[in-house]
Structures are given as structure tokens and as C-alpha cells.
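Here is the structure we will look at, set down as C-alpha cells.
Removed from the display is one protein chain of the complex; every other protein chain stays in position.
Entry: chain A
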Amino acid sequence: MLTFEQVSLSFGEGIGVAELDLAVAEGEIVALVGLNGAGKTTLMRLAVGMLRPDSGTVRVLGHALRELPSARWCGVGALVEVPLAYPELTVRENLRIACLLRGSDPRCVERALDDWRLGPVADRRFRRLSLGNRQRTGLASVLQHDPQLIVLDEPSNALDPSSVLVLRDQLTKRAAEGAAVVVSSHHLDEVARIADRIVLLNAGRLIGELDPTGRDLERTFFDRIHDDDTSRAAECEQTS
């Protein structure tokens, strides 16, 4: 559903991501974890075409991004950084425009309002919402059309515990129905509850995986990051 084949992208001020190989299959939830600046958002941006790799190929729903027919994007739901929600429109109107732009069944809007418990604020303008309700609106707008591929960057940001439960239910439900899900997060405990795989990203490279059922995930995570930083530093010393 989503594959990265030897994908590299560098920015002027330093490396973005290097030689990424990653595949996310149908029905699978993959969590990307890493420190700030590790390249999680860059990877997400590459997945939805916001960035073009310097080398390598990104495939979405079986097509290389350049060859993906526009219509196939209706099977994708992506929330990377800012949701497609306009401050002058109400929550309901924002969900409607997301629905219109994807050509999906307009009835999904009322269902999404219900699923995400947005009924009480449905007719409130987006600019007047709390951060948590904004995030819920954004998530509802990208998941309401039941996408086959879901790409979410830090989806639990600003969510209260009950909204996190809704998010978890929605993602596991979509995965059970065959959707491929990629989420990035800082919250290891949270992603461990839903992820089939936890992929570690450090300094723009995939450095391995964590077992979601493993114990003391945070300690293991920091040890792996530390080991990677140490080995890279040693390599740098050798080359210089």
C-alpha cells in the first residue's frame, strides 16, 4: 500500500532522510518513532507528494507517485502538520468540503461528527475551537471517507484521553477492514497499544524496529538511539 525504496532527500541545511526502505501492507499499523528532527515528518511529506525525493521511489497504492492517477488519491487520508480546515467555516462545513474534494458520499459527514463526538461543536466556526477539537476535526476530515491508506503525523497531539481512545478505535477499525496505517508519534506507550510494528528513525535513517509487546519500551528506545548516535560518531571520526 505504501513503500519507500531507497528513498533519499537532503535539504540545504543538512540531511533529510537517507536510503529509506519501508513497506506498509494492507491491514497493518506501522508507527514511526524518533526524536525531534529525526525525519518523521519528512517521511510523511514524501509519502503524500509534498516533497519529491532526490533518489529512490515512493509507491502509493501500488503506483510510483509520479504515475499515480489523481483519482486514486481518494483512497488516501493524510494529516501532515495542518488539517484542511478553514477558520471561517464551521466544523460541519469543513467536513463537507473535505468530502466534496474527495468525491465521497456526503452522508459520511454526519457519521464522522458522531464518531468523533463533534456534534456539540458541529456548527461552531473552526477558529473558535479548542486545540483538541481542531485536531479531532482534522482527523475526522481525513478518515471520514474510509481511506485504504492512512498517513498521520503526530495524530494524538492536543487530544484529551477520551479522544485518544476514539483515535485508537478508529485506526484499529480501519486496519481491521484492510487499510494500511502509518502514524508518527512521540508517545511510545500509546503507539505500542495499536501498532503491529514500531519503526525507529534517527538522523534521517531507519535504524530498526521495536517489539510493540516488549517491556520498558522507552528505555529500549533511548538505548537504540544512543547506540546509533555513538556508532555514527565513531564512523565520522574514522572518516575524518
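A few points about this structure:
In this text, a residue touches a chain if its C-beta (ideal position, glycine included) is under 8 Å from a C-beta of that chain, and two chains touch if they have at least 3 such contacts; residues count from 1.
Going forward, contacts and distances are computed from a predicted model.
Going by its UniProt record, the hidden chain of the complex is named "ABC-2 type transport system permease protein" among "Nitrite reductase large subunit", "AzlD domain-containing protein", "ABC-2 type transport system permease protein" or "Paraquat-inducible protein A".
When the full complex is taken into account, the listed residue touching the unshown chain is A:Ile97, out of A:Leu35, A:Ile97 or A:Ala122. From the options A:Leu89, A:Ala122 or A:Val164, the residue with contact to the chain not on display is A:Leu89.
Only one of A:Gly49, A:Gly132 or A:Pro212 touches the absent chain when the whole complex is considered: A:Gly49. Listed for chain A, the residues touching the missing chain in the whole complex are 11, 45, 48-52, 70-74, 76-89, 93, 97, 100-103, 141, 151.
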